[in-house]
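Removed: one protein chain of the complex. Kept in place: all other protein chains.
Coming up: chain A.
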Amino acid sequence: MWRDPGVSADSFYEIRPECTDVPISRFKIKAGKTLSARKWHAAFTPEGYLDIGKTLSRIYRGCHGELWLAGKHKGVHPSIRGEVWEFLLGCYDPKSTFEERDQIRHRRRMQYATLKEECRQLFPLIGSGRFVTAPVVTEDGHPIQDPLVLKETNSAKGLDVHHQDNNNHSSRIATNSLQKVTDKIVVQWLLTLHQIGLDVVRTDRTLVFYEKQENLSKLWDVLAVYAWVESQFLIISVLEFVKRGNFRCTESSVGVTSQLNVLASVTQVIDPKLHNHLDNLGGGDYLFAFRMLMVLFRREFSFCDSLYLWEMMWALEYDPDLFLMYEMPESASEKAVGSKGKSKSIRQCGKYEREFLKSGSKNASQAPLPISVFLVASVLKDKSSKLLQEARGLDDVVKAKKP
């Protein structure tokens, strides 16, 4: 039978020609396998209800353990990733109409604009097309000398602020005319801004997309606003925690320490020889795997393959009640405690989530382990003989774990 060899998706995520040290992509778009625009649109009823169960299985069907890594080339076509991901990440109830989603989308855009404006009031560079890579306040909230003024006085130091427009002189001077900041939350947020800037310029510089200053500063804006919301959210969580006197909020996610511990136990069971070897090399704490868990293999894979892997994981872990967290955090946590699992159709869940529900372990005191922990274990298992034979140090372990 004739088989489609597939088309590379790298053209959607163009790499700068001078960057040679980039992992090769293995994901390929295959007709009939990769979720296409046509199939995606056909999964909606005329009013907009999505058959999420069918869509999910289209994305992950046939993927078991390390077979993901072999690349079965399912996944989502790059042209529709934006739309599909909105559902995979729980932005909407799959049982909503086109119109309802339009309204939600519109409302959220407005909400984002408000938050961004809030941030801009605190630090005027937000939304300006420029960003910082040097700190703007000290830890006790004293403003650090305006890096933009520094730029004016000494062009050699100009790396600190990245410009899009070079002639808006008046706004430049005003950029860091901060008073001493007393609000601790604001200080904490201001302290993250240059770190976000450093990540923005350093992380994905192999992509053509980020050659544009405009795209870099857009990313900086998004991350800065996100950091602001996160800082607010933490406060609410702490208040909730005190008010209710329980541990609900802290249990919604499994910390990285326990993830590493589980990884150690899993490896010990599935490959005791390998576990001993890693332990002898001084890697018994599995800290070398922290990066894989933290950025979900983003450093081990090409950009294109990372996206493929992520959508696979999201589809497998999909929980149809996810959207409740965004719309009604209160009711979502109530639901988690009370009737979770009863109200939602198991058919709508991803495979991994379904197994988790079936195993009956889902209750308020136990959040599911992220599937990534098992993925790391499977990569280690896969590379076991290579690691046993060749790894003489933890540096070799980090290198060899590239799938």
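Please note the rule applied: a residue touches a chain if its C-beta (ideal position, glycine included) is under 8 Å from a C-beta of that chain, and two chains touch if they have at least 3 such contacts; residues count from 1.
Methods note: contacts and distances are computed from a predicted model.
Name of the non-displayed chain as stated in its UniProt record, restricted to "Autophagy protein 5", "Ras-related protein RABA6a", "mannose-1-phosphate guanylyltransferase" or "Presenilin": "Ras-related protein RABA6a". For the chain missing from the display, the contacting residue among A:Ser11, A:Gln111, A:Ser345 or A:Gln389 is A:Gln389, taking the whole complex into account.
Contact with the chain that does not appear here is found for just one residue of A:Ser57, A:Ser96, A:Gln195 or A:Gln268, A:Gln195. Touch with the chain that is not drawn comes from one residue among A:Ala134, A:Val187 or A:Val222, which is A:Ala134.
Hidden from this view is one chain, which touches chain A at 19, 133-135, 138-139, 144, 154, 156-157, 192, 195, 198-199, 202-203, 205, 256-257, 273, 276-277, 280-282, 285, 287-288, 290-291, 294-295, 299, 388-390, 392-396, 398.
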